[in-house]
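Input: a single structure, listed below in structure tokens.
Every protein chain but one is kept in place in this view of the complex.
Up next, chain A:
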Amino acid sequence: MEEAMRANSKMRAEPGVESSPRGPGCSLRHFACEQNLLSRPDGSASFLQGVAEKSRERLIRNTCEAVVLGALHPRTSITVVLQVISDAGSLLACCLNAACMALVDAGVPMRALFCGVTCALDSEGTLVLDPTAKQEKEARAVLTFALDSVEQKLLMSTTKGLYSDAELQQCLAAAQAASQRVFRFYRESLQRRYSKS
């Protein structure tokens, strides 16, 4: 990287090469542009990531706060730590499911369980539940919902992209149907766990 920067300054000292828009000097010049850009995006990339994580944290925290019966534990801090081991798409939904299972494991009293479901809408309008990272990137819209276990009400929603009202209802209905499967999975895994002890 240092070499490239030095080469860049050397290039700038030779006005003939610098001004040619097309030519052998062009590839090095492009490198120089990259160098200049690297200092800014590096800063902005980490800043943006920080803000996106803050936003995700707030969503998960507010969802947990809505279901946890905090009044039964006054002056208590409940910390939920989520560590991403691998991200293959639908990250937020996975985090929500993990948070719910962790709260159940900890024995925190809750008024309902919750689960996260992600829907992706591609350019033709086809609905894909639980999309992979590739499907999420290529989708026209990605909608993530958190639904409760009692009446499948919408606890949390965050969306990316443009979609119509009808598509929203369609996704919500599909997510509500899918959440049944997730809750069944919760029940089965808990049954398995407690039947051993």
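Note that in this section contacts are C-beta pairs under 8 Å (C-beta built on N, C-alpha and C of every residue); 3 or more make two chains touch, one makes a residue touch a chain; residues count from 1.
In this text, contacts and distances are computed from a predicted model.
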| item | value |
| --- | --- |
| Per UniProt record, name of the chain withheld from view ["Exosome complex component RRP43", "Gibberellin receptor GID1B-like", "Adaptor related protein complex 1 subunit gamma 1" or "Septin"] | "Exosome complex component RRP43" |
| Sole contact to the chain not displayed, among A:73, A:160 or A:187 | A:160 |
| Positions on chain A where the hidden chain makes contact | 18-19, 21, 30, 33-34, 36-37, 40-41, 50-52, 54-55, 58-66, 143, 146-148, 151, 153-165, 168-169, 172-173, 176 |
